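Just one protein chain is left out here, and the rest sit where they should.
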Amino acid sequence: MSYTGVTPTARSRAMVREARHLLFTVAPGASWIIVFLVLPSAYLMGVAFMSNGPYGLPEMPLSLESFKRLAGFGFLGWSPGNLYTLIRSLWQTLISTGLVVLVAYPIAYYITTCRERWRPIMLLLVVVPSWTNQVIRTFGWMNLLAPGTPLSGLAESLGLIAPNMGLYPSNFAVTLGLVYNFLPFMVLPLYAAFEKLDTAQVEAAQDLYASPVRAFWHAVFPQTLPGLLAGIVLVAIPAFGMYVIPELLGGGKGMMLGNLVATQFSGGANWPLGAAGAILMLIATFVGLFAMRRIGKRLGGGEEVVI
Amino acid sequence: MRKRTLQRGLTGFWWLTVAFLYLPLAVVVLFSFNASNSAASFSGLSLRWYRRLMGNEEILSAFANSMVLAITSSVIALAIGCLIGYGMYRHRHRKLGWLIVLIYLPIVLPDIVFGISEMAFFVQIHDWTGLLQPGLGTMIIAHVTFQIPFVALIVYSRFVGLDPTLFEAAKDLYATPVRRVVHFMLPTIKPALISAFFLSFTLSIDDFVISFFTSGPESATLPIYIWGAIKKGVSPEINAIAALMIGAVAVAATISLAFSRRRLT
């Protein structure tokens, strides 16, 4: 082939080079994630549409059986077991996220009122416990809440729990574990929001509204909303799929969606059902992310959400 | 007046929260020195559980596995993530939405879905080809997968923070791309590389769920060992290993604090 047409200009040669550069830098990582995460997830989704073999492994033909099972329809008729699990997961997510907000909001504010050189240290103090392994942290709570410990004794004498029973295992222990686990995830974005707080606006509001509550509501709260939303997503999504905490602190009473999914694989029960549960978790994750993006965009601070 | 009360209340709340955050860890450390095998009462100091740890081959090999896994995966993730981070920066004017989605995927995917997907997939591939036998290899693959995004984002944000004219200057200074990389790029992003490496390392050491589902018979890490021990119910020894791990984190935190202070001034 001879060059009959236009000779390649310097510009288009540069474009080719750029494209090659892009390919070279991005391809290894992108293909790694595609091969080792996208394909496996796609495979898992495929498993959800297969039938359950006699011993829990996926089999042909394709079917929607596992989704029916997830919704509670077994061949014994409808039963509410999985629905309980689902509602429990939602409820635990809701209540623990709410509690985390209630604790983290004043803490994040308080840190910004402290002297500047103390702030990184205070943030570090909040974050360090989350560097230790999740299993270890949860184990610490097992030690604290077991029957016969001072905390359990206190709860017992207040009549909060039945005699001889510890605070663990219980749904309460699971909530506590979740709050403990996710608190730092909420403090950090809220702190970032408070740090950028426009104090002029706050002062104007203080002049404008007589009550501090209204001043807070109209001037402070809206400004911290993006941070709050970021925190809620960072807490609620992983809380919804939590496995370790209900497994260790719930003692079989506090089963959540993560446990339902995991036992289908680690207890040899039903791979397709577990995969269907995983799909549900994925949907919840993406709905959460999408909702936050939408709200974040409307508030005009959506890009902050990174980690 | 009211303001001061508020501030005082907040200070009290702050210390309460700190107590809440450190109480479980303190209890683990305290009970690791407990002389008796009781969860409820403390009956004198003793090093007996630490002595039991020494010479426990399983724990030592779990520790070794944790280290090999964390270091190997961090190094691989550093190389791959670095490339992506730079690529994202260099081509940030293009529409790279798909790449952003891809990079965020490992971060947003719930651990349990992540772990189970890989487990099921690896088993299937192993059935077909004999490759990807569950073990350290599959664990390294899984860890690299969740480390890449963090490395990429850290490196990317370091590049974004640089003065773009620096790149032009470097182009004039060093003739070949290799020299540019060695003498300009790597030195400039060195802090980002160090922090990315340590973040990857911490993420790897911390992970339980994903490791649990991708591990094989000989590749139990410390968290997997501790999980097994909790499930088995032998408690005081777990306190001792856990206390050691907490101690390691405390050291890391102190180092990190020292560095962040230097950076501030």
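As written, the chains take the letters A and B, and residue 1 is the first residue of each chain.
The rule is short, and it goes like this: a residue touches a chain if its C-beta (ideal position, glycine included) is under 8 Å from a C-beta of that chain, and two chains touch if they have at least 3 such contacts.
Heads up, the rule we're going with is that contacts and distances are computed from a predicted model.
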Among "histidine kinase", "Beta-ketoacyl-[acyl-carrier-protein] synthase family protein", "Quinol:cytochrome c oxidoreductase iron-sulfur protein" or "Putrescine-binding periplasmic protein", UniProt-listed name of the chain not shown: "Putrescine-binding periplasmic protein"
Candidates A:S41, A:N82 or A:S96 - the one touching the absent chain: A:N82
Residue of A:V35, A:L64, A:M165 or A:A291 touching the missing chain in the full complex: A:M165
Options A:A155, A:A215, A:L260 or A:L280, residue touching the unrepresented chain: A:L260
Interface with the undisplayed chain - residues on chain B: 37-40, 72, 75-76, 79-80, 82-83, 119, 122-123, 126, 131-138, 140-141, 177-178, 181-182, 213, 216-218, 228, 231-235
Where the missing chain touches chain A, by residue: 24, 28, 52, 54-57, 74-76, 79-82, 84-85, 146-148, 161-166, 169, 250-253, 255, 260, 263, 265-270
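FYI, only the chains that are shown with their structure count from here on.
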Residues on chain A engaged by chain B in the complex (per definition of touch): 18, 21-22, 24-26, 28-30, 32-34, 36-41, 43-44, 47, 103, 106-107, 109-111, 113, 117, 120-122, 124-126, 128-129, 131-137, 139-144, 146-149, 180, 183, 212, 237-238, 240-241, 243-244, 248, 258, 261-262, 265-266, 271, 274-275, 278, 281-282, 285, 289, 306-307
List of chain B residues in touch with chain A within their complex: 2, 7, 10-11, 13-14, 17-18, 20-25, 27-28, 31, 39-41, 80-81, 83-84, 86-88, 90-91, 94, 99, 102-103, 105-114, 116-122, 124, 141-142, 144-145, 148-149, 152-153, 202, 205-206, 208-209, 213, 222-223, 226-227, 230, 235, 238-239, 242, 245-246, 249-250, 252-253, 256-257, 260-261, 264
